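Reviewing the structure listed below.
Up next, chain A:
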Amino acid sequence: MSLQIENADVSLLQVKDLSVRLRGETGTVHAVSDVSFSLQRGQTLGVVGESGSGKSVMARALMGLLPRRATREKNGQILLATDAGNTDILTLSERTLREMRGRDMAMVFQDPMTALNPVLTLGVQITEPLRQHLRMNRAKATERAVELLSLVGLPDPTSRINQYPHQLSGGMRQRVVIAIALACNPRLLIADEPTTALDVTVQRQILDLLTGLQQQRQMGMILISHDLGVVANRADNIAVMYAGRIVEYAPVQTLFSAMQHPYTQALLKSVPRLSDPPHTRLQAISGRPPQLINPSPGCAFAPRCPYARQRCHRETPPVTSAADNHRFACFYPVSEQTGMQSNEVWV
Partner candidate 1 sequence: MSGLLLRKLPWLAGTLLAVSFFTFLLVSLLPGDPAVMILGAGGVSPEAVAALRAEMGLDRPLLVRYFDWLGSALSGDLGRSPMTGQAVTDAILSRLPVTIQLGVMAIIIALLLAVPLAMMSAYFAGSRFDRAISGLGFALMSIPSFMMAIFLILIFAVSLNIFPATGWIPFSVSPAGNLRSAMLPALSLAMIELALYMRLLRTDLITTLQQDYITLARSKGLPNWLIMFRHALRPSSFSLMTVVGLQLGGVISGAIIIEEIFALPGVGRLLYQSILQRDLLMVQGIVLFIATAYVVVNFLVDLGYSLLDPRVRHAG
Partner candidate 2 sequence: SPGGGGYVDNAPPADPGQPVYGGHLRVALEGETNNWLPGRGNHVAPAALTVAMALFDPLVRLDHEGRFQPYLAESVTPNENFDVWTVRLRPGVQFHDGTALDAEALKWNFDNLHKRQGSVTFGSIRDIDRMEIVDDLTVNYFLTRSVVPFPDMLTRAVGWPVSPTAVQRYGEEAGLYPVGTGPFQLVEWRRDDRLELRRNDNYWREGLPYLDAITFRPLPDEDARVASLISGDMDVVQTLRQHIVDRLRRMSGIYLYEQLGNSSGSAIFNAHRPPVDDYRVRQALAWAVDPEALVEVLGGRGISPVQTQYFNEDSVWYSPRVAAAWPQKDQQRARELVSEYINDPQRSDGLAVGEPIALELMCLPEQSLVDLAQMYQALWNAVGFDVRLRQVEQATQIQSVISGDYMTTCWRTSNEQDPYIILNNDFGPPDVQPLNYTNFTHPLIDEKLTVLRTEPDFDKRKAAVEEVMMLLTEQVPNTWTGSTPSAVATQPRVRNIKDWTFPDGRLGDGMPVAQVSWAQVWMLDEESWLAEQAAVSAAAEEAGE
């Protein structure tokens, strides 16, 4: 079921059959199921999905930050290329993981308002990874922190160092979070909905900043969002998640021009577009997103899918490859639907 991953040797990150289950009071949440992908140095992978589709859990799994009650399927792998060669994050001890976090991989969170500790100065929070991983002394770390802050475009970094998060606006805070993430020059940056909590005008600034830095430092980046528009112009590849699975994975252009999964298609059709005139009727997806608690077999999208047939309700569709680096999990992909042009949405 897992799929072949090309150029395995140059990949920065390879995720194979990652599954995460969360034990809860009301049942087991199948938060992430059989997720596989790879990421090259300097590349950006956009992950899109609705709320609860398992994006954040996946991101945390990559960081080795799953909650205690999470269980992973045994056969999964998360291979990260480090100086010491490829290491499987899932098999590392907490101690080794701790050394990698912040140094080899870093994370930017959704809500900058809550991602910074309200009672510690920015200086303390930025210098922490420097002192922890690079064993810098305080003066050196502070100096470096100032550099980082100016790097992310925060005005007047020397005085900001002694300020507290609440003295900064949301956009500024997100810049600080980015500065923290970049502190030790990680190879992999995971941005979990980094702009969802920000205003549109600020969102642009932050996204541009992130992608700019990523390009410049040749980091691998996973950009998570629930909004296709956010990742559309910034990712090399896009993974669409639904109910804990990657239902479609493709290079950006391919995805928009030759989508195969009905969900991807429906998603694109259901969001209002600026290009449409007012009162354009939207193509709504009926039903509601599935619960991930003790899911029943079959394609999770089947109950809402216009093309679903008997089989979709019984079997979980395997991941199939369409064209170059384009994979999807569907028995009856869009291209096979008569009278349907996959790129119809573009017209």
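Keep in mind how these were chosen: all candidates are chains of the complex that A comes from, given by their letters.
Please note the rule applied: a residue touches a chain if its C-beta (ideal position, glycine included) is under 8 Å from a C-beta of that chain, and two chains touch if they have at least 3 such contacts; residues count from 1.
Worth saying up front: this structure is predicted, and the values here are computed from it rather than measured.
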| item | value |
| --- | --- |
| For chain A, as assembled in this complex, the candidate in touch from 1 or 2 | 1 |
| Touch list for chain A against partner candidate 1, complex | 60, 63, 65, 69, 97-103, 106-107, 109-111, 114-121, 128-129, 132-133, 164, 166-167, 177, 180-181, 183 |
